[in-house]
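Below is one structure, written out as structure tokens; the observations come after it.
Only one protein chain is missing from this complex, and each of the others stays in its spot.
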Amino acid sequence: MVRVTMQLLIQTIIDGLLVGGLYVAISIGFSLAFGVLDVVDFAVGEWVMLGAFMGVASRAWFGIDPIAFLPAVFVIFALIGFLVAPLIYRVRTSRYARPALMALAFTFGIAMFARGTMMTAVGFDPRTVDTDLVSGTLMIGGLHLPWLRLAGFLFAILSTALFMGFLFFTRTGLAVRATAQNKRNASLMGIDVKRLSAIVYAIYAGMTAMAGVLIGAIYSFTAQVGPQYSLLAFFVVVMAGLGSVGGVLVAGLFLGMLQALVTVYIGADYTLAIVFGVLFLILLVSPQGVLRRGLAA
Amino acid sequence: MSALAVSDLKRSFGGIKAVAGVSFDVGVKEIVGIIGPNGSGKSTLFNLLSGTIPPSSGTIRLLDKDVTHQPAYRIARQGLGRTFQIPTPFINMTVRENLLAAAVEGEWRSARSRAEEVLAALEISHIADDLASTLSGGQQRLLEFGRVQMRDPQIILLDEVTAGVNPRLRQIILGRVRDLQERGKTFLVIEHDMELVRTICERIIVMDAGEIVFEGTFEEVARNERVVDAYLGRPET
Partner (left out) sequence: MRARGANSARLTARSVIPLVVVVVFLATLPLWVDDYWVRVWTGVAMWAGLAASWNIIGGYAGYISFGHVAFFGIGAYATAILMQPGLDWNFFLTLPVGAVVAGVFAFIVGWPTLRLRGAYFAIATWALAEALAQLVNTVDFTGGSFGLSTPGNAETGFFYYAMLIASALIYLIIFAVFERSRFGYKVKAVRDNEAAAQSLGINTTSVKLQAFVMSAALPAVLGGINAYWITFINPQSVLAGDITDQMVVMALVGGLGHLWGPAIGATVLYLSSTWLSANFGSSTGYIAMIGALLALIVLFLPDGLVGLMPRARNMRLVRQMLRLPDRRADPGPDSDTSRERS
């Protein structure tokens, strides 16, 4: 009896970690977009949703396997992101009205627009992304590790590593980090903050859409699934501290685990409430990271 | 009783010691100037005094009451007023509304008449109904200065209050400062304008790299070598 329970626990934790990897992939771009653009992008979940639908479309329209189509997904959404970013930037740096709040409202608006359009276009039927390239389950010591989830986790690690590499080993990445730390000084040093914001946002949109393809392969989804993932991204980033990239890794994996544990041991219906409860406690207790970035000065 | 007493005040940001052990006293009705090169910690000092940021260590006493670690609004209620280096007007309100808003935590019934008094004293009655966002830089500084007077604070911190202000407006501000001093107010003034410092400050504190390097009258300060070093940046010995 004890062995079975232990095995269930480990299985649950591993499942959670695997999914957590994807949460990290979504949140890292999101966190950095916040750092550079200074806007909480309420459309993050919609990028996931749109990516998932693109995963479906890749087979339906082009006959290409979704996983093979990933690079194209990146390019497509990076392009869209690159076009949207200047608008966000414009709102965020406008001289009147309340720029930060307006930018928030703006991203909320485009999220609604994306959601409403997709709902009208494809209806409410749940779908999944179908891939042949990855299937089957890896069995290790009694644990079930579906290759699809492992692929998702590997993708997450890879894209996160690439992203970190870009940040820490390229000149543009250095400019991004400098800007995230201090926009005013960055522009005084000759960094074109506007263009940089567009680049960061484009990468973030592309990455998040790719993650969406994989999420769509693991879980079924509808056009309304956006807000759920936005909430998860927010949770990760709040826990890590808005703008902090390092903590996102820990927080994302933690969230995946928390969600899996709650689903298995309490019930899937309570996941949101518990996530919210934990979020609330974090904001209440305010670990240094959150508090330092959250308050004035 | 001293108006403001600061003891070994320190504040670090990560590895940077913005304020590295500052101690001084300001007596009632004194006008003390704080000068120093950019980055010497003057604005951080003001932020510590007004409670905008908490100190890493040290104490602050306001009118003999320990106010260290109190939040900004509490310290303000105990008699401290301040202006900001970059003016902070309430942009969606008119000039008059700005002044009224500044009085909310003070005497409300006389607020209207006091606002008129301040408007007249600063000679800005003609723009009283203009939105604060439409004011010129100089007018915004006047408003900033007017606002801080609405609650009649005992100690006023002025952060470069006349920067970029034309000579006439500057005279108005100085005149008002002197008036208020006569009524018993104490001033701590950050300034880069040496003429102004010489005219109005009885005592000057010179800061550099988060520390106080000299205290004295304007003549003493002008003659002092360490001060010259601080401004011209002779390499550290």
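Each chain gets a letter, A and B, in the order it is written, and its residues are counted from 1.
Just so it is clear, a contact is a pair of C-beta atoms (placed from the backbone, for glycine too) under 8 Å apart; a residue touches a chain by one contact, two chains touch by 3 or more.
No experiment lies behind these values; they were computed from the predicted model shown.
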- Query: Among the chains present, which touch the one that was left out?
  - Reply: A, B
- Task: Consider the whole complex, including the chain that is not shown, and state which of A:Ala57, A:Ile76 or A:Met112 touches that chain.
- Result: A:Met112
- Contact with the hidden chain, among B:Asp8, B:Asp64 or B:Glu105, goes to B:Glu105
- Chain not shown: contacting residue from A:Ile10, A:Ile64, A:Leu79 or A:Leu101: A:Leu101
- If you put the missing chain back, which residues of chain B would it touch? 50-52, 71-73, 76-77, 81-82, 84, 86-94, 97, 100-102, 104-106, 108, 129-131, 133-134, 136-137, 140, 147-148, 150-151, 164
- Can you list, in ascending order, the chain A residues touching the missing chain? 34, 38, 40, 42, 87, 90-91, 93-106, 108-117, 119-120, 184, 227-228, 231, 234-235, 238, 242, 267, 269-273, 275-277, 279-280, 283-284, 286, 290-291, 294-297
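Rule of thumb we're sticking to: only the chains that are shown with their structure count from here on.
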- Message: Using Cα averages as centroids, what's the distance between chain A and chain B in whole Å?
- Response: 45
